[in-house]
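With one protein chain held back, the other chains of the complex are shown just where they sit.
And then subunit A:
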């Protein structure tokens, strides 16, 4: 229910929110998350503690509102952000710089640990060169891959000063996001509606596969891969459409699902419950997509949004795999979608889900934490 959501106005527009990954064997829900801001004169990386609701603070007035642990100034807009491990966060900047920040948990401070200045840049006709926004970053410790407005792909190692590999002009249009497909392969999406697979073992500077949207080349803004079934990929586009791709076959999406009314900024499969997917958009909405096959056995939390719950017919083409996202069995082929934010007006730029917890941030300068997503 809505009362499980705690909000905090933070006086900065939030571009990214990320849960800190819990220690390997931990069973408790995540408790710390990071945020990055954009479009401020002074942008910041901040770490927040999202104390459990029952966990009353020292002053006795804790209502589960996130509280600031520490923050640090960041040069440029935070374009993307990813935890490398429990202590380090990799941040992509609009200046083209990629920085690793370290969180010192003993004295609650943040410091810049390593920095690749102008990892992304333009070669200007007149002047020498200027930074180009780094739009996406993905980590698989110790490897870090970044993409940018310059169409460049960089592969870094956290412990190495120089890039391990750079593909200049990998894309002639802007690369908007990147994610790992397998340990040596990455997926990128760009501003002309293409999804590309790159094999980093190969020395050729070309993608091993290109998928694209038919018709108008609507830009793609985000991409995520199914955590268990690696051939299933979800992307979100400028028109708010959710596309599901089966990268084993075809060059077009398996299904196109109408969702948001404006840019879809992020899409995330739930890491441990991948029949659930979450998307957020410039139109100020955050959707929970439930593709678990049997509608009647739905847990009740799905009805929490009440009036905004809708069913969509799943427009599938392919049927070879038994996956909720690819299935086209007409009797089960329904998807339940719930808008988790009624009445929001400004963009929801980012979201992250982990365990029972959801965190998201908006252009209305607020961060929201829902700790009982599946309650």
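FYI, a residue touches a chain if its C-beta (ideal position, glycine included) is under 8 Å from a C-beta of that chain, and two chains touch if they have at least 3 such contacts; residues count from 1.
Convention: contacts and distances are computed from a predicted model.
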Hidden chain of the complex, named as in its UniProt record, picked from "TATA box-binding protein-like 2 isoform X3", "Nicalin", "Nuclear pore complex protein Nup85" or "adenine phosphoribosyltransferase": "Nuclear pore complex protein Nup85"
Selected from A:122, A:226, A:276 or A:371 as touching the chain missing from the view: A:122
From A:35, A:135 or A:370, residue that would touch the chain that is not displayed: A:135
Absent chain, residues of subunit A that touch it: 9, 11-13, 38-41, 77, 79, 94, 122-126, 130, 132-133, 135, 149-151, 169, 171-174, 191-192, 194, 210, 212, 214-217, 219, 238, 262-263, 282, 343, 345-347, 363-366
